[in-house]
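This is the structure, below, for whatever I ask next.
Note that one protein chain is taken out, while the other chains of the complex remain in position.
Let's look at chain A:
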Amino acid sequence: MKVFFKLKWFFIEKKKEYIIGLIMLTFVAILNLLPPKIIGYIIDEIAAKHLTPASLVKWMTILVLVALFMYLLRFYWRLLIFGSSNYLAKTLREKLFSHFTKLSPSFYQSRRVGDLMAHATNDISAVQQIAGVGILTLFDSIATGGFVILAMAFTIDWRLTLIALIPMPFMALSTSYYGKLLHKRFGVAQAAFSDLNDKTQESISGIKVIKTFGQQKEDIEEFKSLSNSVVEKNMQVAKVDSLFDPTISLIVGISFLLSLAFGAKFIVDGTMTIGDLIAFNTYLGLLVWPMLAFGMLFNILERGSASYDRIEELLGVPMDIQDKPDAIDQQPKGDIRFELENFTFPGEQVSALKHIHFELKRGETLGIVGKTGSGKTTLLKLLMREYEGYDGTIHFGSHKIDAYKKERLKEAFGYVPQDHFLFSTTIFSNIAFINPTVEKEKVERAAKIAHIHEDILRFPDGYETIVGERGVSLSGGQKQRISIARALLLNPELLILDDSLSAVDAKTEEAIITSLKAERQHATTIITSHRLSAIEHADLIIVLHEGTIVEKGTHEELMAKKGKYYEMYQLQQLEKLVEKGGYCDE
């Protein structure tokens, strides 16, 4: 029930809908009481042979009016209450998405997209249930059930009502118990199903391996045994699920029998008419649903409340980095200076970066090399202010980076990430990401610098080719080059290529580096790479190792130093210089 309170803001927003809807439901519940009564009267009049055409017409007219009125009421309360629950789902989804857009990249690193999706879909629909079916079952079990019982007790016979109601609580209890049991077993069955899903996913991802080793039959056998387990676990669910209907009819049956037996006695005693008994029986039938609703209610609330807690928790994740009150509303320009002593990721012990000191003049190119895990990407993330809480300063232009407004700071960067991500839309829209209405020439120009223009023209629909799941599949190198074109379109003050040439072959890499150099003479570029060829021409190269700068200088200086860089350089040229030595000497 607490969850209703938590959703107070929503019920207040939609109070008109809910109040009117519930009033209508009340009317429906009251009108519901009329037909059994009317049936009872008519039967009594028929039995006593008192029925006149006039009274028949009267009763039938009332029934027709009741029927039409109920139809309208039933239509409108549904529209109001279920409609509002649709609105709740929409609003929550909007809130969640809006919040998602504000969360920092570190949030996305620690959460899986699949889980976030589950919150935005399953959890929201569980909450939606509260506002729709939940309200309905709450009302039905209390109001409708209450009215029916009152009508039975006050208009027919309170003794018979008590007797007939004896078995009813067992229905609410047992269905609620089954519901819980079902939920548990359903979880197990769901897990078996997701194993099957994973298995299928794995088989499809590994299809080439399976084909190569001719293991189809064995793989199908494995699938069969998993699907057996799915059947088994689902049978456990079915065993509980199938209990509902028989239990309900058993309890209702007992109730009917009790009311008939005692009702007959009361008729004999002369305290009841036969019409009363039939009306009473019809009322009993009307009680089944409210009882069921009562059992359902708790399960709906339990699930919805857990879901709402998860959603609230997500909405409560704070935006990591906020602007300072007097932040500079200006895009940073100029030199970059790192004076970093130490940075440790939140919650970790070991420093990710130590003693990073360098200066990069505007228009220069910085090359960062180092093995995976040496801190290249972390360094870039600090520069882009994705993390804070380091010991030291980072200057961009004449101010520290945290002095700028975040929005304005971001404007300065053209970032090409390591794992290229393209949206499933046209190539054009992917490149023209910052501004979907940009002129075609600009997009093509960016594509040419990234050396992807020719490739694009070779696709069936050129720039209008759709990429991603529903479109053509691109090679890793093509995706990387489109990502580069996307960043170039910004014409950013600082272009960052975070190992984004790794899937591009050497020839294309060379071409891209050359055209970048020509294109961006007055703007700064940072390139991180495994491959030294990509950063060889940089104005400054820093070699990172275990989070710290081990060497710093130009290619020539570093080569002369014969240290780590030289070693890496040698390693990359390895076999040829050793085996076919002399052959390639210049």
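Going forward, contacts are C-beta pairs under 8 Å (C-beta built on N, C-alpha and C of every residue); 3 or more make two chains touch, one makes a residue touch a chain; residues count from 1.
Criterion: contacts and distances are computed from a predicted model.
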{"item": "Which of \"Transport permease protein\", \"ABC transporter ATP-binding protein\", \"Fe-S cluster assembly protein SufB\" or \"Nicotinate dehydrogenase medium molybdopterin subunit\" matches, in UniProt, the chain that is not displayed", "value": "\"ABC transporter ATP-binding protein\""}
{"item": "Residue touching the undisplayed chain, where the options are A:212, A:349 or A:521", "value": "A:212"}
{"item": "Sole residue of A:15, A:90 or A:517 that reaches the chain not shown, by the stated touch rule", "value": "A:90"}
{"item": "Option touching the unshown chain, where A:371, A:440 or A:517 are the choices", "value": "A:371"}
{"item": "Given A:363, A:417 or A:553, the one touching the chain that is not displayed", "value": "A:417"}
